[in-house]
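Every protein chain except one is present and positioned as in the full complex.
Moving on to chain A:
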């Protein structure tokens, strides 16, 4: 009986760390680490305020997805199909497939960068990690894999410790976290769009909603779903904040005092960002940085192509299950394998110096796609015939529309800037 009780309370603890938590932490993948590191290294704490605004947006957007899943019992892809028809669904799925493949490519790029810190060529590391990813997904039980990655994710906590040990000027940190500040540098806009893209990724809404549906959650479970989303989002963004602080307090400060500046337009290397962990890890900074990147990269490189295949198949009503043989679910397996091959192939083709650049720009593309997805979500979540009494409130609509509009215009300005070279 006592054993049972303790198992229960442990279960309750992990139940709180539900889909919302998992999804928000999934945002801290290779792209996340790279973007937050670059933001801190290049602009110090100047981007922190955007994280505060993003927390609210992330919570609102994720809550909408969670609510749609619980109320309709359907995934986002299915809802888009039912509400917007086949063509819009097709275009959305096409975009999602390529954006997600792009993100998967950043994961492989991260793996390549990390393995090169150990002196292993990426022409060995990438094929090896592809093999590992296929093996993980096709051969290993899911719970074990998940646990290993969750344990390894604790590596991120080194950023918290390292950030504190670097003795940042806390009053400066606090001011920059609350008071918006814009640095007059074209790269600043890129960084902000990238931060948005990596913190609220388009795939996260699909991912979260599927998990809520998968758990069989209902409208009455909404309070628990909301709590999970809020806790998960706040923790994940707090961690992101510490990555910026750690990089700001080390690399950016060093630059201020005559060190070598980091410019993301000038092909920074992974080894440059590892320095953010030096206050804690000293000579081991590179090793820890590489391990963190490897862990995040392998996990997301496995999960993302697989979930993309599930989502696309859901949208088109096609067979999608690892229980099936290839012949029974050819589209599903082809999408999964295709995404991994494309992603890994892309990384092998891109010259080594551009790997980190590829990572940052993949986040920017997400920032461009997100507003489009948000508009689809907002239309559905406001339809009484779909959501019943659980349509959006005015406040939620206001925040979500503001998010879509701000991100959309930032993305437009960014695209215009790149086209005109301004």
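Convention: a contact is a pair of C-beta atoms (placed from the backbone, for glycine too) under 8 Å apart; a residue touches a chain by one contact, two chains touch by 3 or more; residues count from 1.
Here is the rule we use: contacts and distances are computed from a predicted model.
Trainee: UniProt names the one chain left off this complex as which of "Biotin-dependent carboxyltransferase family protein", "Branched-chain amino acid transport system permease protein", "sulfate adenylyltransferase" or "Magnesium transporter"?
Mentor: Answer from the record: the omitted chain is "Magnesium transporter".
Trainee: Tell me which residue among A:119, A:216, A:282 or A:351 touches the hidden chain in the full complex.
Mentor: Hidden-chain contact among the options goes to A:216.
Trainee: Out of A:108, A:289, A:310 or A:361, which is the one that touches the chain we can't see?
Mentor: That would be A:310, which touches the missing chain.
Trainee: For chain A, which residues touch the unseen chain?
Mentor: Chain A touches the missing chain through residues 1, 3-4, 7, 72-75, 77-78, 81-82, 85-87, 89-90, 136-146, 207, 210-211, 213-218, 302-303, 306-307, 310-311, 313-314, 316-323, 385.
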